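Here's the structure, in structure tokens; my notes come after.
Here the complex is missing a single protein chain, while all its other protein chains stay put.
Labels run A and B following the written order; every chain starts at residue 1.
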Amino acid sequence: MSLSYRLLDSSSVEELKHVQRLIDADLSEPYSVYVYRYFLNQWPQLCYLAFEENERDPVGCVVCKYEEHRGARLRGYIGMLAVAQQFRRRGIAKELVAIAIEKMQTLGCDEVMLETEVENTTALSLYEGFGFIRLKRMFRYYLNQGDAFKLILPLTEKSCTRSTFLLQPETALGLG
Amino acid sequence: MEGLEAQLRRLRLDKGLVDVTSEFRELASRMVPESVIKAPSFDLFEGTHSLEIDNPKLDSSLLALTEKELNFDCTKVYGEATEQKVEFVTAVVDRLCRTIVLWLNDFQTLPTTVLSCRYVAHILCQFTEDPCADLSSCQLETGDELFDQVLASCVIAVCYFVKFVQTLFKAGVVYEEEDLNCNAMGLNVLSTVQLPTVKSHLARSQKLLEKSYPQAHQLQMLLMLLMHLVEVYGLLPTYFGSTSQVDHEHTLNKLIETSRDLEQFPLPDGTVYQGAFSAVIQKKMSNQFPPRDIILPTGKEYTALADMVQDLRFVLSVDQAKTVTEIAQFSRFFNRVRPLHVVARAFYPLNLMRDDQTVLAQYTFDEYSQLHLEEFSFCDTELYKLLKNEPQTSGVKQKFQDFLQEISGALFEWYQTSSQNPCRSRQGFNRQLLMWDSLQAQIETYELELESQGIADQLEDGSSFMPLTTWVFYMKLRAMLDFVLKGFELDVYKPWEFFSMFWYSYYLAQHLENTLHRVLNFIEARIDSMVALNKKIKKLKAGEKKEKLREAYRAGMSSQMPVLMKNKDFIKYSLLDCSVIKILSLAQVFQFAVLKSFGLIDNQHPGSGRFSSPERVHKLRFKTFASIGVPELPSYGSFQQSLQDFVITEPMFETKLARSLDFNEVELSKVKSSLQSVFQDIEADSGQTRARAGTQLVQKQALEYYQGLLRSTDALIINGKTLRSKLGNRRRDDLSTAYTVGISRTQGGCSYFPLLKLDQRKP
């Protein structure tokens, strides 16, 4: 029973539906179809699916984006991650995250950011295993009123410098 | 469908429209699957916040309502006999009062609580359409006075309290969704109505009840509660000007009393409400929010209401403060160990730093900032003496005034931070760092300029004192320490980060301690010189010179001396406070090093190698501090080196280990005695010949905080002993297979100092 991973085929409406199905089963936050459109249409290169040999449909997915942050650095963002219930504990989520971060690296991201529930120890240990740290805690962040941690993984030195300082021309030159 | 068609006919939406369904389907089928067609200016990100048709989490039309709820009619009398009517009205008013608590205490939304009451929606809709300040548009019109007068009064009163909370909310100290939800569904919550109008409406209801419904005992109590609840609006500082002072203490005490009296009544059977509370407003009114279930009372609401009022009464007590230090200490402790009720937290800064640019209507912001300086390092300095005699127009004075304004800005942040939720509070300290840092740089330049003009103070060792810079540095160090340690409270650091964070807090505390010592030295020298002046005068022969000196001495003794003495006490207390933080941080460093010596933990991020590096992760964690001028952030190498210095190695592992653990215990016992002195300071304040810690108004809260530190100290001592017995004397390789290192929080301990404890590894 081997696993395989590949980029989402954004030309397939079916695959968007699979992503929607996987995420909806998993998350308490309400998402409209335009949440998926937002990510998948703008950053199709950052959405990966996991397949299990015996299953026709994907069993897991990760949905990300990347953007300039405060005009100072490129920040990757992991928006959604889900693995179907019966395929958990097999390292699928970990592999999906690793593939996504690798891609962000090649895209030139300086850091990767995400939010996760304070109570979600599984997600926390997954991300912390990659070197993410909890940069801040946010009070009653989710609809279910739970706090969230904002996690960041620094990929380059730029991630470790306050953006205000990155904006100063002399500093930018220094870095160049 | 007929219903809709009829409606469309009424709205004339049945004509002049062209069906483009199949055309749209055709156009869509020709689109590239992954594309979206949109207006160029529209950002798809906005689309992520849209609601969605037929999505149960996002479509409020899907909310299920019962027949009774759908048919509920605000203009109908419920109940036949008087007794039944009273029962109904009482139940509705009781539930309405409870919804306030459900709204505020459980962080619920208005539509699922207060606005779930059909009468509230009914009356506010009327008011929104026709906002009459005399409440003439707010009518129930059932034809029964119990409803039209009494129930209407109660609904109006509850709305008026909502208006009070809205006003607090608008001041922007607490945050939408996190702390409070003030979504009034676009309804105007009695904006133009004055407090006396509401009170007289309620008074008419009270009279009516007394006269015609003497048996309605519970309803009378509820009216009493609401009468006091609306009076809370009068606490708003903006309101003070427009009315004679209300006796707040009396209002709040009565409110607590009445809440306690109402605790006795059990929750009625749900059927009694007849559908008066429902999700109808979410389903039928304009609504840009996802649907949510309405919240049911649990029976504990009046107790919670009394608690809320107690918190409010407590934060109001800050106006009894006699010095700036007392206000600052109040702010430091009032919301620390136990977070206060959101209404009290929102009210506190609004009351303290008022719209009229005063602090508690007692000091202007500039005066207040100057007193902050004087009650620390500024009193009896050269600049202080100079400014006393300087005309308003002098350059030195003008520049000083400019700085006072800047200081006010930074202090404003500091005070606001004190009443925020714990997460916002940590971010608040983070934001302050840069503020204090740039202020320090500017003030230092100013003071150096003054020194070049000969306006300078020196310490005994000949170094220059710079009282203003010193104060800013002190404030900055405290904010830095709070920012670092608050991370422990919020579980932001993993065990492997404990070394770096506690070593850094130890480093900061050392700087703070040095700063406090410098201030103490200066103050003591000033006191000594004043005493010496007296001796000098005695030796002098009578004459003009002697008289002049005697005059100076008298003036100094009456104005500066008391301040200097007070400051000296406060600095001494602050030194104790600082040494506690310093040694506890050091003890944590020691325990981390012991664990590392046995190979049980490391200060490198265990998984950072693949995409990052331990050094980079470390730098991200210390990003904020890297931009601070003083104290300079030690390099990554220094962090690593200092850990090596603490780690125990062969040879003589056993001896060194014992020495390390012993030293730790001795230091921690010093903390305990420091804490005893702090307790004495705090307790002495209540007798108050003179305030040492300045905590007399927050004595209980301050004691609670320091008792937490004491418990944490004890826990660290015990943890040290446990480590000793579990780990043994020699470094062994099997320990890391037997144990993992986890975080443990001491019951009743200080949240800044969780422990690293050994957990048996699960097989």
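Definition applied: contacts are C-beta pairs under 8 Å (C-beta built on N, C-alpha and C of every residue); 3 or more make two chains touch, one makes a residue touch a chain.
Here, contacts and distances are computed from a predicted model.
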Name under which UniProt lists the unshown chain, selected from "Ribosomal RNA-processing protein 43", "LADA_0H17656g1_1", "RNA polymerase II C-terminal domain phosphatase-like" or "Exosome complex exonuclease Rrp40": "LADA_0H17656g1_1"
Selected residue (touches chain absent from view) among B:S191, B:Q288 or B:Q398: B:Q288
Among B:H49, B:R554 or B:R610, the residue in touch with the chain that has been omitted: B:H49
Those residues of chain A which, in the complete complex, touch the missing chain: 13, 32-34, 37, 41
Missing-partner contacts on chain B, residue numbers: 1, 3-4, 6-8, 11, 13, 16-21, 23-25, 27-29, 31-39, 42, 44, 46-47, 49-55, 58, 61-62, 284-288
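Methods note: only the chains that are shown with their structure count from here on.
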Computed distance of Cα centres, chain B from chain A, in Å: 32
Sites on chain B touched by chain A in the complex: 32-36, 44-45, 47-48, 50-52, 55, 57-58, 107, 175, 177-179, 290, 421-424, 426-427, 490-494, 497, 605-612, 616-617, 619-621, 623-624, 626-627
Chain A to chain B touching residues, read off their complex: 10-13, 30-35, 37-38, 40-42, 44, 98, 101-102, 105, 111-112, 118, 128-131, 133-141, 143, 145, 147, 149, 152-157, 159-162, 164-165
